[in-house]
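Before any comments, here is the structure.
What you see is the complex with one protein chain gone and the rest in place.
So, chain A:
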Amino acid sequence: MPKLEVSDLIARPARCPFDPSSAVVALLDEDEFGRVDLPLQPGAHVVTRYEDVRAVLSDTRLSSAPGGLRRKPGELADELNQLRLPMLSDDDPEHATLRRAVAREFSIKRVAAMRPMIERVVEEALDDLEAAGPGADFIAHVALPIPSLVISELLGVPYADRKTFQERSRILLDLTVSQEARGAAMAEMFQYLGGLVHGRRAQPDADDILSRTLRDHGDTFTDAEVTGLGVLLLIAGHETTANTMGLGTVLLLQHPEDLAAVRDDPAVTDRAVEELLRYAAVVQMPFTRHALEDVEINGHHIAKGDDVTCSLTTANRDPRLLPDGDAFDIHRDQPAHVTFGYGIHQCLGQQLARMELRVVYPALLRRFPGLTIAAPVEELPFTTATQTYGLTALPVTW
């Protein structure tokens, strides 16, 4: 059983920053499950094949609940340990209760109605990039602010508070700042959103997610639960979307023959977004699952008590799914990629993420027709030690 390092799962080869590591590709080629010592789950199985990843993520005998995980106490900062991510780390029926309460906020129709708001947020971010001048950082001026401003709108964060809100969320999600600083930002975020929820409880008539949740499910959920939900929506949609936006910009600029079509033809834009979601697969490993009983997946045995993680990057390129999965091709018919996961936990905000990406690329290419990356791609600061793959900076000129 091949043994992997954590870096094999999250780092990509320096010369090919979009490709998975050779160690996980070898597992895929040989149809093997690997083993990896994760910080909190030593000896976890590593699953790489498309069909096996879908089988793992949709098997309810493999639990997402932290109660089943062999956590070592004291390994996380207290503040982070206390953040129990509601929904993400629940099995049904707890997961379903919460998911059903907010699912309507992210339906295709609701997201379509958000389009004018998202277009306004995108234009403001592009104004900011333009004002910063050539050489400015696309990540700091565009990719990070957009998801944060969109979730501010959805949660009903008042304009006066947005700067503070954005600053806290940036620190909270920045893996390069200290655990203590992130813990403090987390606590401040809970406190801030807790204040918003408290105010909405008294007067729940505003047109935002917190007010609607309290109006319709206020008897089911406590203020603390609605606050946790707000923080989850912020975290889940933030870094993932920002990283996809940054990586997608690099991929599109590397394929200049496609730019005019992505800019002018909405059908091509939609396909291109789907392809870069598949190809970049920013969530490299989904939350670890824990076997509640013995499970067989494609002839591989997972014993009761074992932990399982997956490589979504390799699954999306499995030759049994796509014969040329290593090629970036915006015109291909998209298979059902697993970038948003699979099973009951599949990303609830996926249609919102798609919409943000569908809006940003045409707007970016129209505003900056001569956009180029101001550094060789292999020298860009790709993240090499985080669960979510992306760029910490992307200098651009025009």
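Please note the rule applied: a contact is a pair of C-beta atoms (placed from the backbone, for glycine too) under 8 Å apart; a residue touches a chain by one contact, two chains touch by 3 or more; residues count from 1.
Rule of thumb we're sticking to: contacts and distances are computed from a predicted model.
Colleague: If you had to name the missing chain as UniProt does, which of "Chemotaxis protein CheC", "(2Fe-2S)-binding protein", "ABC transporter permease" or "Ferredoxin" would it be?
Modeller: Choosing among "Chemotaxis protein CheC", "(2Fe-2S)-binding protein", "ABC transporter permease" or "Ferredoxin", the correct UniProt name is "Ferredoxin".
Colleague: Quick one: which of A:314, A:351 or A:388 touches the chain that's been left out?
Modeller: A:351
Colleague: For a quick check of understanding: of A:35, A:99 or A:332, which residue touches the chain that isn't displayed?
Modeller: Final answer for the missing-chain contact: A:99.
Colleague: Of A:7, A:22, A:107 or A:384, which residue touches the hidden chain?
Modeller: Only one listed residue reaches the unshown chain, and that is A:107.
Colleague: Quickly run down the residues of chain A that touch the omitted chain.
Modeller: 58, 96, 99-100, 103-110, 335-336, 340-344, 346-348, 350-351
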